[in-house]
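Complex shown without one protein chain; remaining protein chains in place.
This part shows chain A:
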Amino acid sequence: MSSNSFVYNEQSGGGEAAELGQEATATISPAGAFGLFSSDLKKNEDLKQMLESSKDSAKLDAMKRIVGMIAKGKNASELFPAVVKNVASKNIEIKKLVYVYLVRYAEEQQDLALLSISTFQRALKDPNQLIRASALRVLSSIRVPIIVPIMMLAIKEASADLSPYVRKNAAHAIQKLYSLDPEQKEMLIEVIEKLLRDKSTLVAGSVVMAFEEVCPDRIDLIHKNYRKLCNLLVDVEEWGQVVIIHMLTRYARTQFVSPWKEDGGLEDNEKSFYESDDEQKEKTDRRKKPYAMDPDHRLLIRNTKPLLQSRNAAVVMAVAQLYWHISPKSETGIISKSLVRLLRSNREVQYIVLQNIATMSIQRKGIFEPYLKSFYVRSTDPTMIKTLKLEILTNLANEANISTLLREFQTYVKSQDKQFAAATIQTIGRCAANISEVADTCLNGLVCLLSNRDEIVVAESVVVIKKLLQMQPAQHGEIIKHMGKLLDSITVPVARASILWLIGENCERVPKIAPDVLRKMAKSFTSEDDLVKLQILNLGAKLYLTNSKQTKLLTQYVLNLGKYDQNYDIRDRTRFIRQLIVPNEKSGALSKYAKKIFLAQKPAPLLESPFKDREHFQLGTLSHTLNIKASGYLELSNWPEVAPDPSVRNVEVIELAKEWTPAGKAKKENPSKKFYSESEEEEDSSDSGSDSESESGSESGDDGASSEDTSEDSEDSSNEQESENGSVAEDKAATKRNPETKGESDSEDGEKKNKKSQTSDSSNVESSSIEESSSESESQSENESESRKVTKEKEKKLKQDRISLTKDVSLLDLDDFNPISTPVALPTPVLSPSLIADLEGLNLSTSSSVISENMNRDDLFKGKKSTLLKDG
């Protein structure tokens, strides 16, 4: 141990050693000031002795005192050898405290730390999962580069541990190892990949965290786990939820197409989604549009919705930003209620939430308008909260509510908190600028404030009036005159400068007082603030140009004063102005244009929200709060033009396809169909709806997969497909005429096509046959004869369902009929997303209703089982 640290300890340890002593025994009277320094050295000796004693209680006492030192930030590193010996202690509390010590000092004493490694290695094999987990935790927290290979090995083993708790710790260890040695990245990614496949809710949050820290760009690792994560989400612990939601937001922005394009008419339909339990109806509504949301996209939006009800503000905010960034605009509204609820929380939460609301309210004032009054300011709010609320109120102001708001602002202006009063005045200015109806009222109100007793209020009013007048170049001579008089009393530099600028700018409208103002200012020039001096110079120049007869001498006097000013800028400006306006032999061509230069029409300032520029940051992030890009901030990508292949997400469903034959059973076995979140017995109809939808989604995804595989083949058969599409139309027309017989004819049709496609080996993605297409493309993966059988069996089943369904289907077809004409005209393979989506949509409804029957039963069963489990 170094003598340095020793000495340091000796000096600083005095007071706290006494305290610690007290703490340990609680009876010792405070040690006298004498001899403290000398006794301190002994104290540490003391600790060493206690650590070496054979009694656990003495060791424990010593360790407690050492932890106390660490907590205070005092150096206890010299005790390292004595402490590390106890790492193998049988007493679990001593052990834990030794761990605390090790984690703190191992980095500084690497050689000695190695002594403890073997203990951990042994503990990693312990039958008790708690011990395995904590050994891994400490081992990975010791930041000693030399043990990297050992850590790697331990992580690999732990990631395959039977206990999910140990696996969770392995996920944490990944991040630690990565920060210690980034070179291990590739190997760690493998472990992450493995852990991402884990089905335990305990692991999910931690591994996604590791993913975000180690390889956030490897979005491909998520594909196969996307649906599982969505479904697990509700049951993951709160902190994991936040991390997963943020990650999935980014994922969704890269994998789905924008739902924002055609929003207009959608609104009503979407609303009904949240009010009615009938998902089926919602689906039909949605399918009316040519844009169809990817079922996976919908899955995410739906599964996060319950989390808006979380008690954890971070979760609510995470869901809110997810809705903001990826849901259709018409559905974003539901977040406002939850966000407003968070405003009842403590001031820090309020601060962050208000900031985010401020950003949102710029773009979509509509969603927060019903809660206008929740943003009213109380005199007891801290100033930072007040100003944020004010900001939001300004954003929400419109023609309808402005009169109420202005009345509210009147109260604020009188507030004792002058900073806040000043902010209110700016707000009034912005309202006046944005809502022309009240511009005059606001202006009058502000003019009244000019007679206010408080200087800050007056100054702020002057500045705002200046901006407003600049925006409305109407005749406001009276106000300007009034403000000219204020120069005698007002002392705030910004306000004085504003008045001078205003008079200079409008010097032709107030020809009488302008020269007089200049006269007064010339007198006080030397004692003015720099800001004011510059404006005096400007005023002089402008008057010289418009009214040189009266002001020539005055201006020259001011320029002379400016020439010898202490401030560089002012001297510079003086020189510049003199050259420009005073004609002399050397003056260049510019002086001819002096008047144009000085009295040009200036563009009015835009009174904008200070939150305008935060939009580009993802909401709820640190970067958004600080309005700077924080290190490690991951940009949200723009929506892709064309959605990447959705089939990448359905790995499990291929398994499903193989086990398809006994339709009911296959689903039960399939892990992806375990809806963890729905582990309650109350499986209502909406549940089964959701199940069936995701189910059918995966199916249709399957279609996509096969279409991808065979896309080369289908190129030449595209003609054929087109003609098929034609037949779709015909079919549909037929359906329209005779819905009852549709099922029959269609299935026959389908069978014909089956044969056709089996020979040509091109998949019939675009084919008109509705559920056959899916069942068939799956069956293709199996041997053909069997698939034939399956299809037939299915058909029989379907026919029965069909009859009840036909009405629905025909209705859909009708709606799809019109838009379909456009897609057909385009080259098929490229445009397919929307078309496929349409067809998927068709696929969806019919097959899902079949499935939902099974699922209903299934879910009920599962629900019961899991509640049984829960009850133990």
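Here are some notes:
We take it that contacts are C-beta pairs under 8 Å (C-beta built on N, C-alpha and C of every residue); 3 or more make two chains touch, one makes a residue touch a chain; residues count from 1.
Keep in mind that, in the parts below, contacts and distances are computed from a predicted model.
Set against the options "AP-3 complex subunit mu-1 isoform X2", "Ribosome production factor 2 homolog", "4'-phosphopantetheine phosphatase" or "DNA polymerase delta subunit 4", the UniProt name belonging to the omitted chain is "AP-3 complex subunit mu-1 isoform X2".
The chain that is not drawn here is touched, among residues A:Gln49, A:Ser118, A:Thr411 or A:Thr491, by A:Thr411. The residue from A:Lys96, A:Lys156, A:His325 or A:Lys552 that touches the chain not shown here is A:Lys96. Of the candidate positions A:Arg378, A:Lys512 or A:Lys549, contact with the unshown chain belongs to A:Arg378.
Chain A meets the missing chain through residues 19, 23, 55-57, 60, 64, 67-68, 70-73, 91-93, 96-97, 99-100, 104, 107, 128-130, 133, 137, 140-141, 143, 163-165, 169, 172-173, 175-176, 179, 202, 206, 209, 213, 234-235, 237-239, 242, 246, 277, 306, 309-314, 316-318, 337-338, 340-341, 344, 346-349, 351-353, 373-374, 376, 378-380, 382-384, 408, 411, 414-416, 452-454, 620-623, 625-626, 628, 630-634, 678-680, 682-684, 687, 866, 869-872.
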